[in-house]
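One protein chain omitted, others in place.
Then we have chain A:
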Amino acid sequence: MVEKVTMKEKEEAKKIPLDAKLLSDAIIELNISRRSVGLYPGDHPIVKESLRKAFSCFESLFELSHNITLGIAKNTLVVGDFLLDARNPVFKEFAESLHLKGIAAVAFYSGLSMEDLQGFHELLVAKDSFTGPEIIRLAESKGIKSIKLIPLDISKFHFAKDSLRKEGSDCALWESYVSGLIDGTLADSDAEGVILSVRQEDIASFLNNRMAGDIDETSYDRVITSYLKKRENGGIRAESFSKFLSLIDNLSPELKQQFIKRAFGRPAVEAGEAESLLKEITSCDMERLEAILHENSSLIPESLSNLLDKLRHAKTDESFFDRLFANRGAIDDIEIDENMIRLFQDDQFNNYVNKSYQDELQLMMQPPKISKASLAEEIEEHYREELIGKTISEIVLELLEGDFIAREDYQCLLERILAMTEQFLEAGRFYEISEIYSTISSHSHAGKFNDDASGVLADFFHSENFLSGLIEALKLWGRSEREGALRLAKMNKCHLMGRLLDALSEETDSSIRKFLLYVLSSFGDEIFPEVIKRLNDPRWYVVRNMMYLIREAGGIKYVTYVRRFARDKDEKICFEALKTLVHFKTSDSLSYIKFHLNGDDPELRSRVISLVGTYRCEDAVPYLLQLLEKKDIFGSGSGDKVSIIRALGKIGDPRAVSVLTKIYHSSAILFKAELDQLRVEIFKNTENYPRDSVNHLLEIGLRSRNYEIRAISERLLGERETAYVS
């Protein structure tokens, strides 16, 4: 068994790169120094010694590679494509210590100093609970430059909504993250590698210090290559090139020459590649390059100088625009002002706009803080079928109104909009249908293709199929989409009226009936001929509804047709007729009131009393008072009396006050409770009387033994007092 493991390890060792041993030693030493701090003081020789050993291992490693990146996959260390032996407790412990600090990778760079390694060690053993980005900031504040800590950044994980994890794929997630990080292929990380994320001034200063004297030329190449790393299928990136120019700017003159000679003189920079690169770079970089090459012309091959010259001229002649027309220009189909473009270019922006103005501009341009979640919600909301349908119908209507629409397009669009209308009808989208209907109606009167539009109105909108569908939709959705329903019904009233009246007479649901009456009553004068016709219907409720419509639709001219029902035997018809006459204040309405107040039908009388109150018929007050003063020996009329007091209260005629006072003062041996109730009712209904007329009654009320009467009197007198003072 032991032998087998050893064999396996041997096989693994073959796969691991040559520097693995050195790296393992470095990690072991770093872990020793980390652990020793718990046992000995920080400056103990054991700690120093292990750090020195680790440093020496790294120095040897840098001869093989100019940087070494350690990935930390929770308790496993990853180098390149290799996982360091996860069973090794030292690796495991070291990895965990970094993981707990929220570090996902550590990169050590050639030029590593003992001070930086010491600083790194201090970060690892610090008792503060700094993690992730905090520890990175701490490293920066300690001035650690040759070791880069990369935090574990959960925000880099992409959320796949409504997806489920496939069996066994969860381990791959972490591994992908770490290998992506190390390979530089993790989305969000710098494409050209870590060196490009370090300030060029820092690298230049480092090179100025370290590369003086006789240096192997391949050292220059390493630095140059790390900048001018080619893309897999293309040339050098303009941005990397720009950074490389910044680096050169900051180098000492001697180093600058060496770099320029190696970078521009080497055969790797082929003419084609140079041309495509130079085409990509910004004008600013072009100027920088020209200046550099001018200063060092002896070092540059003639072919490159010529190429540069050619491209410089080409760039100067270029215009921003694809198209020019009148005094303006456009890029593709986007109309844009050239000054605007120039202004926002890097090399111009600072000339036009000073720093404080830029800050102000920045502040002004701050968008309202809208979270990603709300934006996503807004997009999802606008993707809802209803909103999409509305938008599309609006666009089709815009297209139908277009000046240059051809007849066949018009017909096609009509077909589309009619299909949408059917869908809208099913969902009770009356507003959208009304927009469509009104547009097509207007086209039928004065449109380019009025025949087509008229045809659609006749064959579709006025068809039995559509109208019956509309009535069903009105019954179903009309109450919740009131405004749109009313608008559409009114637009189509001529074709809808008869069908709606039929629907009304057959409807059993009172709330739907009420809504249909509301729609019909909005139709105005045009409805009356049909209504008058239906007054002869044998069904009482149809007659009653027709009188309702005459009243609510303002049909005063048709009141003659109503009059004949004012003494109808059917109490419901009779009352509806009386209500209509009272509503229109006809001269004969008072005589009908008097007739029914003195009639034998107690139910009708009670409804008439309420009606008089509701319409505040002052002329009917004497008749009400007569009824009120009528002796009620058996107490059976107390209900009527309460109704009369309420009706009088609504009218507020001062003629009633003396009768009310008299009732208040009256006494009863029988029906005492009813009298008390009547007294309370009197006070409850005094608000509409003129102030002066009821003051006396209220003052009497103040002395009442009934709490409710006293409270009402106090309140009303108080209110009246306040109103008087103010």
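Quick note on the criterion: contacts are C-beta pairs under 8 Å (C-beta built on N, C-alpha and C of every residue); 3 or more make two chains touch, one makes a residue touch a chain; residues count from 1.
The rule we apply is simple: contacts and distances are computed from a predicted model.
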UniProt name of the unshown chain, from "NADH-quinone oxidoreductase subunit D", "Putative Cyclic diguanylate phosphodiesterase", "3-oxoacyl-[acyl-carrier-protein] synthase II" or "Acetyltransferase"? "Putative Cyclic diguanylate phosphodiesterase"
Looking at the full complex, which residue from A:382, A:539 or A:557 touches the chain that isn't shown here? A:382
Among A:371, A:511 or A:587, exactly one should touch the missing chain; which is it? A:371
Among A:46, A:399, A:491 or A:590, which one is in touch with the chain left out? A:399
Hey, which chain A residues sit against the chain that's not shown? 74, 102, 153-165, 170, 173-174, 176-177, 180, 184-191, 197, 231-234, 279-280, 282, 315, 318-326, 330-334, 340-341, 344-346, 349, 358, 361-362, 365, 367-368, 370-380, 382-383, 388-389, 391-392, 394-399, 401-402, 404-405, 409, 412-413, 416, 435
